[in-house]
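The complex is shown incomplete by one protein chain, all other protein chains being positioned as in the whole.
Just so it is clear, A, B and C label the chains in written order, and each chain counts residues from 1 on its own.
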Amino acid sequence: MELKKQKNRTKRKFEINGYTIEDRFRGLDRETKIEMLRKMFQIRHFELQTEQFIIRGMIHGTCHLYIGEEASAVGTIYATKKDDYITSNHRGHGHCIAKGADLNLMMAELLGKSTGYCRGRGGSMHIADVGSGNLGANGIVGGSMGIATGAGLTARMKNNKKIVICFFGDGAANEGIFHESINMASVWQLPVIYLCENNIYGMSTPMQEAFNIKRISDRKISYGIDGLTIDGNNLVEVYNTVSHFQRECRRGRGPVLIEALTYRWKGHSKSDAQVYRSKEEVSEWMKRDPIKIYSGELIERKIITRKEIEDIENRARDDIKKAADFAKSSPFPDPETIEEDVYA
Amino acid sequence: MELKKQKNRTKRKFEINGYTIEDRFRGLDRETKIEMLRKMFQIRHFELQTEQFIIRGMIHGTCHLYIGEEASAVGTIYATKKDDYITSNHRGHGHCIAKGADLNLMMAELLGKSTGYCRGRGGSMHIADVGSGNLGANGIVGGSMGIATGAGLTARMKNNKKIVICFFGDGAANEGIFHESINMASVWQLPVIYLCENNIYGMSTPMQEAFNIKRISDRKISYGIDGLTIDGNNLVEVYNTVSHFQRECRRGRGPVLIEALTYRWKGHSKSDAQVYRSKEEVSEWMKRDPIKIYSGELIERKIITRKEIEDIENRARDDIKKAADFAKSSPFPDPETIEEDVYA
Amino acid sequence: MENKRQITYLEAIREAMQQMMRKDENIYLIGEDIAEYGGAFGVTAGMVDEFGKERIRNTPISEAALIGIASGSAMTGMRPIAEIMFSDFMTIAMDQIANQAAKARYMFGGKASVPMVIRTPGGGGTGAAGQHSQSLEALVAHIPGLKVVMPSCPYDAKGLLVSAINDDNPVIFIEHKLLYKNKRYVQYVPEEVYGISLGKGDIKRKGKNLTIAATSFMVQKSLEAAEEIKNEKGIDCEIIDIRTLRPLDLDIILTSLEKTGKLMCVEEAPVFGGFMGEVAAQVAEYGFDLLDSPILRVAGRNCPVPYSLVLENEMIPGVERIKEGIVDLFEKI
Partner (left out) sequence: MENKRQITYLEAIREAMQQMMRKDENIYLIGEDIAEYGGAFGVTAGMVDEFGKERIRNTPISEAALIGIASGSAMTGMRPIAEIMFSDFMTIAMDQIANQAAKARYMFGGKASVPMVIRTPGGGGTGAAGQHSQSLEALVAHIPGLKVVMPSCPYDAKGLLVSAINDDNPVIFIEHKLLYKNKRYVQYVPEEVYGISLGKGDIKRKGKNLTIAATSFMVQKSLEAAEEIKNEKGIDCEIIDIRTLRPLDLDIILTSLEKTGKLMCVEEAPVFGGFMGEVAAQVAEYGFDLLDSPILRVAGRNCPVPYSLVLENEMIPGVERIKEGIVDLFEKI
């Protein structure tokens, strides 16, 4: 999939797939710009630490690492409000961290500890923090698309001005629930941004084996909604696009389908020999590291220095180390509690 | 929904939604042209008889009458080959009759008799005749769309040159299985014609409450396939369109989505007070009676006289009367046989 | 008694929804053709006039998303009552029911709740054949996180639905089509709002020779059979209406068995793998010493529900089959 970039950094507006999108990133305060970088680093190092835990056999179960896709979660969530809702999928750590989750509780959950977000009941694929608007990761591909739409309905019925971000992958776009949910959101004009992270593969299946179309965002036609394809590795583009559409959504202008092109650097899950793709393809995409791209942008815009970036990364590394320590030193859940939380 | 008719009867080609479609009807033998009229009358009178049975309480269960939509089934099926496959839905009598089903066995099934197509096990919503390529009506909205696609896969794997017609309603187009099936058919380029009979309502729900788009055929974009919207009450248009695309399909040019605009004259099912639509709307559509339109066409083209048409209708009425008599005089199934046919 | 109003099962259900909706604006209805049309069986007829189309919310024909949307709205503060037009269509939404709504709370470590009711008509007897007549309660009753309710009469229908709506868990509320408008089963139902605890069975007929545990419409059939058999053979049956399949009230059954020593289970679903297997298994474990004869199940035949009336009558247990079961049980001793 070819990435057409027609934007011009000096301009205040982008033109993407026929939509004119303002450069709101430009006007953002410095703190937030740096905060976003920090989040990206946290995600990256969280995943690297997780990978270590996997290698050392400390994770019972599987994990799906988000490395390489950080710009999508961070750019999207920072373009929305703190109390907006998100739903996530199996590859959910990045969304969760970007949404502001406590790293300690996340890591503890991965190690199956009683201090984890889910008290050890959910693990990687089910971390949620409903209080903060994170309606949960999901082990079922497409499984959270109805839930996201339902949160949109709440927003609409309570008129609470919230919007919903529904993260899902290219693979999920072929599940029936994708179709049903977006259609209903459109009929009811719900404030939901369906954010498809197209990393070109659903497990081992490349897009061309699962779709006979080039752009998933073209499916907007089926529902009469807005939609477009963007460079998901470019945080600024993600931020601006989502900023634009979250305002539209909040104004009652229905759901949107945004396709963010990206790539996962690691295997699909714990065990993946990656026979379905070439090393070259991976390294081509690694050149388009979202963190490097964004750092470069910040440096170029003179918002930050290389040294400062190093500091930020080091602090992120520290945060993760602390989280890992917290997780390791936490106790396992008491088996006696097993049937707690089944019912309210 | 507005019906734009840009075709010109004297031309040999139609232009519909950007597709150029040849007038193959013109070259058809007289016999077939008349046969199609006969089938439409059979369907009409079959349904009128069924309605009588319902009123007289002789039908245990419900029925969904096809009156007003006859051109769609007949035009479609006559444009395909005898051993092609079809799948049908809850409103299936018309498809079944057009596909050449035995009227006696159909009527016997409606009355729950042992001589019926399903030995009284299926009733109106489950009549099938697998041997003749009719893979069955279906009580689940959208339920047969996967099955149709699977028959397409058989055709492809066995290279048997058959194609499949998958009849479904506007309502079914919002079920997840619609999305999944057509997508897969497209990826694999299966010879399936998805024929959406858009009668503007799914039960009581008008199109505008279930869709935020005007044309269901626009959903072709999501799957990268051909598709178009036609006048489903005009047999000649249906015949020509399906003729065109069945050839494409047979040549391996993937699935197609045809939306045939039509209208059901009767209530959705046995019990329907029809509060959701006006008498005026119904009578407007009744003016566009597919049988009248087609008869008119045949007379205008000098293929048949009014008198002959009357004879055909009378014979159709007779056929139905015989079927009704056969059904009434047939025995009920033996309760002892109840667990037969659960397993092969 | 005669002065008290007698209403149908359908009216009782509708009244429960109306009264609860007046009290709590977070409650809304979502389903196919429930507004102007009033639902396939007319249960919600007229409600749109009072509550409007926002709260009596018609959906496209999309069962999976319908349930997903209801769950998502429940997790964020609403209290949806979703209608699945026929319980057979729960299969289309089964992931959303069993993997999402049922499990969200547990998997999230207790930090979410999904207060929703899924109302759906089950059962046969309407000549609608295999895909519109099933009794699929066993499929949902097996899923931890769900509660499952099947009322057999108007009084219970109202009280149980009120409790289901008040419950903070997903509750599958399976109604029976043949009870909806049946004048024969009208009953006094208080006008005020009242709840019936989920998890409590009910003795619908006192008796001393035999315990019958039944669900939904089969409670009514069993009552009929019990009267006839009392007159014909003098056998006096105690009839327990299970009412809530999950949580199951085992105690009420065991208490009855202390008296009768004999258990017959009656349900409409095909016997193989049906819910009564659970009842029988629990009794065979915890009430074994109370039993003086085999546990008999009278249930649907092991086939899809057939269309033809003669076959359908054979498939679904009727008064005669239940009576035969009772007699069998006495002859088997």
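The criterion applied here is as follows: a residue touches a chain if its C-beta (ideal position, glycine included) is under 8 Å from a C-beta of that chain, and two chains touch if they have at least 3 such contacts.
Please read all numbers here as calculations on a predicted model, not as lab measurements.
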Chain not shown, its touching partners among those shown: A, B, C
Contact residue for the chain not shown (choose from A:His45, A:Lys113 or A:Lys162): A:Lys113
Which of C:Gln6, C:Ser293 or C:Asn313 contacts the chain that the document leaves out: C:Ser293
Residues of chain C (touch criterion as defined above) contacting the omitted chain: 64, 88-89, 91-92, 94-95, 97-99, 102-103, 106-107, 129-131, 138-139, 141-145, 246, 248, 265, 269-270, 272-278, 280-281, 283-286, 288-289, 291, 293-297, 302-304, 306
Contact set of chain A toward the excluded chain (per top definition): 59-62, 109, 112-113, 118, 120-123, 125-126, 138-143, 171-172, 174-176, 202-205, 209-211, 275-276, 332-333, 335, 338-339, 341-342
Chain B residues that touch the omitted chain in the full complex: 85, 87, 116-122, 126, 128-131, 135-136, 138-140, 143-155, 157-158, 176-177, 179-181, 183-184, 187, 340-344
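Keep this in mind: only the chains that are shown with their structure count from here on.
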Multi-partner residues of chain A (at least 2 other chains): 176-177, 179-180, 183, 187
Per-residue multi-chain contacts in chain C, two or more chains: 59-60, 62, 64-65
